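The complex appears here without one of its protein chains, the remainder shown in place.
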Amino acid sequence: MTTKCHTEYLWFNTKKLHEFVNITDEVERIVEKSKVADGMALVSAMHITSAVYVNDAESGLIDDIEEWLNEIAPMNKDYRHHRTGETNGYAHLWNLTLGHQVIVPITNAKLDLGPWEQVYYAEFDGQRKKRVIVKVMGI
Amino acid sequence: MTTKCHTEYLWFNTKKLHEFVNITDEVERIVEKSKVADGMALVSAMHITSAVYVNDAESGLIDDIEEWLNEIAPMNKDYRHHRTGETNGYAHLWNLTLGHQVIVPITNAKLDLGPWEQVYYAEFDGQRKKRVIVKVMGI
Partner (left out) sequence: MTTKCHTEYLWFNTKKLHEFVNITDEVERIVEKSKVADGMALVSAMHITSAVYVNDAESGLIDDIEEWLNEIAPMNKDYRHHRTGETNGYAHLWNLTLGHQVIVPITNAKLDLGPWEQVYYAEFDGQRKKRVIVKVMGI
């Protein structure tokens, strides 16, 4: 079978410094446009102070995740990175904790996700333009 | 070359709440069936309270991993997620810490893993049916 590749970029400019955005429907829409029936969709943050992860669309859990990130890598710590003038050292560590990308499997032209799996863009240093690449590859 | 895609699902129903299962041989078997000689195998948990990771098949280390997960995200904490009736808030955070998927490279029709690399399914909220997707893509 002939391999197809299809690439789109999602843009974000969140109102708040931290924001968790469910992007499952947008990834599904891009996969539909790709005409790929069997393959993989890479969903990858193009910035190093945000994350892309798969988990539950439950608001209490999302607050738990943010509180937990702040426990293991506190926002108010004096990171060496701040000597450059930045104030977002914690956001780099949160990116590394959650990861900046996932691969969503595609089967029968649909996202092949489990019952509670949702794809999230997590912004840790928002209020500016940020981008996520979605690259679909398959047959 | 023609691209092949081959998909199988591994089912788990662990006896214990937490269990670390070495699935390397099962992934190898699926790759053999796929007839892919060069490519990638996505191994991805379809649930948000378990993980798929690559590390050592050493029982002491596996106990270290579980103890460490419980230190950075304790089981016995009163997570907001528990307001929904759930009791597995920690398991969501452990999933996010270890990650829910890996890509295993395939070269010469074999898993192209380093000397100590083994693929693990880590169950954090077991005693129920859970699933992992293995999707092989390549030539």
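As written, the chains take the letters A and B, and residue 1 is the first residue of each chain.
Keep in mind that, in the parts below, contacts are C-beta pairs under 8 Å (C-beta built on N, C-alpha and C of every residue); 3 or more make two chains touch, one makes a residue touch a chain.
No experiment lies behind these values; they were computed from the predicted model shown.
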Of B:10, B:27, B:48 or B:98, which residue touches the hidden chain?
B:98
Those residues of chain B which, in the complete complex, touch the missing chain:
1-3, 38-40, 53-56, 58, 60-61, 63-65, 68, 72, 97-99, 102-103, 105, 107, 112-117, 137-139
Absent chain, residues of chain A that touch it:
2-3, 5, 7, 42, 44-48, 72-73, 79-84, 89, 92-93, 95-97, 99-101, 103, 131, 133, 135, 137
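Here, only the chains that are shown with their structure count from here on.
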Would you kindly tell me how far, in whole Å, the mean C-alpha position of chain B lies from that of chain A?
20
